[in-house]
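Every protein chain of the complex appears in place save one, which is left out.
For chain A:
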Amino acid sequence: MAKLKIENLTKVFGKRPKQALKMLEQKKTKEEILNDTGMTIGVNQASFEVEEGEIFVIMGLSGSGKSTLVRLLNRLIEPTGGNVWIDGENLAQMNDKQLREVRRKKMSMVFQKFGLFPFRTILQNVEYGLEIQGKDKGNRKEQALKSLALVGLKGYEEQYPDQLSGGMQQRVGLARALANDPDILLMDEAFSALDPLIRKDMQDELLDLQEKMKKTIVFITHDLDEALRIGDRIMIMKDGAVVQVGTPEDILTHPADDYVERFVEDVDRSKVFTAQNVMIRPETINLEKDGPRVALQRMRDASISSIFVTRRNRELVGIVHADEVSKAVKENEKNIRTLVKNEVPTVSLDTPINDLFELSSTASIPIAVVDENRRLNGIIIRSKVLAALSGSEVNSHELDS
């Protein structure tokens, strides 16, 4: 069962929403309704599901209804029609008390401009959610400190928000949202107010946290790079309606219509870039020199589950897998030759990204990039390909040549 199931969710801003609902059913557009009645369609019959543990990114141009939609999910805005099911319970039918309970226990929100309370210390800010649940002081503090440590803000407890930089303030916002251990995090352009470098840090940080916590995250952004970097699935909105839901690959390779295409247009530099623009330095072991123990140690250090094997002249031999190597170590096997698998997906330095794309999404191990002498030059991992498609993180110095 999906964690969140949204059915036909609609929000009309204006005096006679029932009338606007009728017009929507008659397939009138947002613009027609605005011109005829003066009412604004915030969200137009949106239906989608968010799975447990995924980062679900909602994207769209300004005014497409992203903020409205995310606020309908915790009913900060009352829906005009439709349902929101959380773990099989209908949010739209809840009374105030039940709604408060859901907000306290199941979902928290992170805001674009942080929404911190300036008169409270960082610790008190993070404690807020627990405080209003009536948790006792010690308990509250313990949980708040834990969540501050999680976002790397140990030692700032007694400062006030205005003493912190934007990035740190948003970490506080994140810590505050995490403090009452919700299942669902709603993040409305949470990183949009940060400058690009900090923003990237925060995205990485969020991914790290997500690795540990496995929350269900609904993340709003109007930035495709960000969406591709962090999204497990992406939903694209236009004029309040859902245009497309899919994995980053789907969105990039099969845009549902012109609108989506316009989004990804920028990114369509896939023909220009080749493997050497996105490959990263591989971890390797030397077939002639290194034994299973070294191989295992290297994999541990780099936290990877397989490692490429080369000869002294960097010629690619194959790959070994951690589980087999560790077995060999236990059995006191000194030679690694028997463990090497020769079937490794390889591409040449000038393979276009487009082709890498499909390979990398099906391959379970990194793709090796080799030159004409089968020497290992680098490896391709999926996230790098995606990042490159979104227009960032290419090895530009190699592009010049």
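Everything that follows uses one rule, which is that a contact is a pair of C-beta atoms (placed from the backbone, for glycine too) under 8 Å apart; a residue touches a chain by one contact, two chains touch by 3 or more; residues count from 1.
The definition used in the following text is that contacts and distances are computed from a predicted model.
Among the names given as "Glycine betaine/proline transport system permease protein", "NAD(P)H-dependent oxidoreductase subunit E", "Aspartate carbamoyltransferase" or "Monooxygenase", UniProt records the absent chain under the name "Glycine betaine/proline transport system permease protein".
Of the listed positions A:Ile132, A:Met213 or A:Ala302, the one in contact with the omitted chain in the full complex is A:Ile132. Taking the complete complex into account, A:Ser108 is the one of A:Ser108, A:Gln244 or A:Ser360 that touches the chain left out. Contact between chain A and the absent chain runs through residues 71, 74, 76, 99-104, 107-109, 111-119, 128-129, 131-133, 160, 176, 180, 186.
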